[in-house]
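Only a part of the assembly is drawn; its chains keep their places, and the rest are absent.
Order as written gives the chain letters A, B, C and D; numbering starts at 1 within each chain.
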Amino acid sequence: MDVQRLKSLLEAVRQGEVTVEGAVERLRRLPFEDLGFAKVDHHRGLRQGTPEVVFAPGKTRAQIVAIAGRLAAAGEAVVITRLAAADAVAIRRRIRGLRYSDAGRVAWLSRRRREPPLGRLLVVSAGTSDIPVAEEAAITAECAGCAVDRLFDVGVSGIHRLLENHEQLDRAHVIVVVAGMEGALPSVVGGLVSQPVIAVPTSIGYGASFGGLAALLAMLNTCAAGVTVVNIDNGFGAAMAAVRLLHQLGRAG
Amino acid sequence: MDVQRLKSLLEAVRQGEVTVEGAVERLRRLPFEDLGFAKVDHHRGLRQGTPEVVFAPGKTRAQIVAIAGRLAAAGEAVVITRLAAADAVAIRRRIRGLRYSDAGRVAWLSRRRREPPLGRLLVVSAGTSDIPVAEEAAITAECAGCAVDRLFDVGVSGIHRLLENHEQLDRAHVIVVVAGMEGALPSVVGGLVSQPVIAVPTSIGYGASFGGLAALLAMLNTCAAGVTVVNIDNGFGAAMAAVRLLHQLGRAG
Amino acid sequence: MDVQRLKSLLEAVRQGEVTVEGAVERLRRLPFEDLGFAKVDHHRGLRQGTPEVVFAPGKTRAQIVAIAGRLAAAGEAVVITRLAAADAVAIRRRIRGLRYSDAGRVAWLSRRRREPPLGRLLVVSAGTSDIPVAEEAAITAECAGCAVDRLFDVGVSGIHRLLENHEQLDRAHVIVVVAGMEGALPSVVGGLVSQPVIAVPTSIGYGASFGGLAALLAMLNTCAAGVTVVNIDNGFGAAMAAVRLLHQLGRAG
Amino acid sequence: MDVQRLKSLLEAVRQGEVTVEGAVERLRRLPFEDLGFAKVDHHRGLRQGTPEVVFAPGKTRAQIVAIAGRLAAAGEAVVITRLAAADAVAIRRRIRGLRYSDAGRVAWLSRRRREPPLGRLLVVSAGTSDIPVAEEAAITAECAGCAVDRLFDVGVSGIHRLLENHEQLDRAHVIVVVAGMEGALPSVVGGLVSQPVIAVPTSIGYGASFGGLAALLAMLNTCAAGVTVVNIDNGFGAAMAAVRLLHQLGRAG
């Protein structure tokens, strides 16, 4: 959507020819811009309440810089997931203000400082090895304006660790539970709390974990009713699901 | 938890020896009752905001009557899922007021008439064959106090059917999308709306659908960020996830 | 091994031509008897400390009666697993003293009344639907001379139920944990106790449980070190593993 | 088939000793030439209307040069698929006129300049990451004489992008739809148009995409009747299927 069309639309709104609701509706459905290799969607924030997220694997540094730079220039929040540390160093030279988390392999440029926050998300993880996925979820949610608590390394073989931290469980509006291996943690958490629980299987494990399949199947078969699941290692997707939910809370509140 | 213990606890609350919060906490963690073959959990509603649900397959009519009867006697809402029509006829003779839906293979006894409703859920289904699962979700959610809209037979091979109904999409607080075969509908819905979307794969299909595996994998790999997934044919689970979420809305509102 | 050969061997022992150890060795390796369609192994008890177990599926009633009758005539303990109730009625008419458990689908004829028992086994199960497999394990172990405790319906979505029963966990020499769906219970039990834990996945569940595969993979990927696994629904096998272990305890004690 | 044999055959046709149909038949069934490690088939173009295509993986540069050079010397069109950029540079030094597409990892030497083109193919792709496969399809088809339109990055989570481009859909004779992740795009396209639709799953995705299996299963289970599928990442195969079809159009036209 070019500037001209945007102006026309807004002018129409001013003239009363288009209602505000109508203009929001058209903005939600229309605008994207062609970079040749990817159609960048500047108004996704407006349409779904989320920043554009760049999935780094399979893209060259030049492509990442081009996409992220265009978004940054447009004043958008940017999140780049699965970004190698070496790539992050190179890209940060090109995009000022970009921050990077080694633990979560995520880079971000956050324009929004939301007060009050969108809501409170708790990210729980089972083992040390699940932290990259858990951090990906946590940082993505923070970039979208959520307040995020972290409760890591509380796997089910030492269930007392989880039980000792029930205050953190209680105060969250939504809980993301990240686990590899047997993927049992979301069932236990889902049985302890009444809030929404989003389970993220990770590819942590070996042998018959089959790249996270074991944890994924376990989570889908949870005996704790109402736990939902996202793809293996998809910390970003879990955060987005939490954001969808917290946006609804925001409207309700 | 027997009556005696419940009385003692409530008395203690009255005396100020136990705070209300403390009593809720203890009630949430403790009570279940032993029927010999299954521990019935009367206070699950209190702990997680949901009625006890009886999964019929693998249980005899006598067992179903025993469990459901005990719950009914305790004044609980009861939902029995995957119940064959013939079994429903027999069981309804034993439990007064039990209703049954052929389409959803669900029987229920709903004590709660919630005003205002817990929130508004939209259940979308792709094809005629997905309706049993969609109805299981819809009725379960209604039993838990939700207002439920239905939008059925709007699969992606006739995408115009979905687009024509965007008002229904817009007014829902949360959307459950039920689809078999290629499982593409949640991705399309997830791209159109900003609300939480819970995807339910169904075992509808043949050949390489592998009992719903194709739809399940498609939904886990959705390109619409923030869509979450429950197990194949798990309409009940999707409803419970929606209820968890709507409870949070209720607290926020 | 016919009586004649047995006599000759024992005579040789008496004469000092064969040592006692040598005779035990030969008895452990040799004897089986041909029924035409199955080689019945009378001395398995001697060789492995277990009764002969007849796996009913795929056998006709006549075959089951023939095998079990021959064993009974030889004074052996008999266990028949996965036996339909209707078949049990018919077979009990032919073999006096045979008992049958509906819950476990097991028939047995127990000759040994072991005092003191071989050791103490605890069988834990996650849900009501797992009871047939749990009972198969429990009864098989009882037939082999074990003292067996049962702790049923203590699944991980209500983890407090398990925690309240830690006395039973503590006093067992070995624990068999039976669970379907997400198969998380052995990990939690394995983290609570230091005894041997044998996990049995069950085919309970639907959709992406894939006939118990989800639970099986979860158990193989347990984060609780030292938990071992047997085949799906193999309550009998878990009992036999416990018996192997308790025999070692017996020798040590 | 060497020139001498070809001449003899054609002479025989001229003399009336062999009919034209007979000669075409023999040419279609006979000729290939032995390079030791691969039997190069010069008349495949004649037999199936397609150039010989060299699949680069697992072949050394020397082998690729030998095969491609022999084909070039014989005046054949050559397409080399899945060719790494570094290999392309080396091979282009040896075969004059060879062109290379980074985006599609394809090298080609196109002898035929077909007027009018064989027909019009539209290649649609869901995401940026699917472009290599889409370009492989597009370039292969162009080498075979097709006119090719491209419509990239129109995935189902932003379905409006596709709907806005229906003119391109309408004017194509055949449509190749390339998609990874949930593989839903062919179902949507197949529901919008009445032309033949060939679906290509890609290995794009992670976690439970299982190297493109999720997209493949989704496409096989499409609810849009008459959509057909080729192997994962097989852009070349989809192009060949389109060419088979357009050849039929050419004969009909």
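Basically, a residue touches a chain if its C-beta (ideal position, glycine included) is under 8 Å from a C-beta of that chain, and two chains touch if they have at least 3 such contacts.
A quick note: this is a predicted structure, and the numbers were derived from the prediction, not measured.
**Q** How many copies of the chain make up the whole complex, given that 4 are shown?
**A** When the whole complex is considered, it contains 8 copies.
We adopt the following convention: only the chains that are shown with their structure count from here on.
**Q** I need the common contact partners of subunit B and subunit C, sorted by label.
**A** Joint contacts, listed by label: A.
**Q** Greatest Cα-centroid separation from subunit C: which chain?
**A** Relative to subunit C, the chain with the farthest C-alpha centre is D.
**Q** Please state whether the interface between subunit A and subunit D is built from the same residues or different ones, using more than half shared residue numbers as the mark of same.
**A** different
**Q** Would you mind pulling out the distance in Å between where the CA atoms of subunit A average out and where those of subunit D do?
**A** Here subunit A and subunit D have centroids separated by 38 Å.
**Q** In whole angstrom, what separates the CA-based centres of subunit C and subunit D?
**A** 60
**Q** Give, as an integer number of Å, the spacing between the C-alpha centres of subunit C and subunit A.
**A** 49
**Q** Multi-chain contacts only, two chains or more: what residues does subunit C have there?
**A** Residues 158, 207-209 of subunit C each touch two or more of the other chains.
**Q** Draw the chains as points, connect those that touch, then say whether the picture is a line, ring, star, complete or other.
**A** Shape = other; not a path, cycle, star or full graph.
**Q** Who touches whom among the chains?
**A** A-B, A-C, A-D, B-C, B-D
**Q** Taking the touch rule as given, give the residues of subunit C at its contact with subunit A in the complex, in rising order.
**A** 126-127, 155-159, 163, 180-184, 187-188, 190-192, 205, 207-210, 213-215, 217-225
**Q** Sort out for me which residues of subunit B touch subunit C in the complex.
**A** 29-30, 32, 37-39, 41, 57-59, 201, 203, 211-213, 216, 231-234
**Q** Which subunit C residues qualify as touching subunit B in the complex?
**A** For this pair, the touching residues of subunit C are 103, 128-129, 131, 152-154, 158, 160-161, 204, 206-209.
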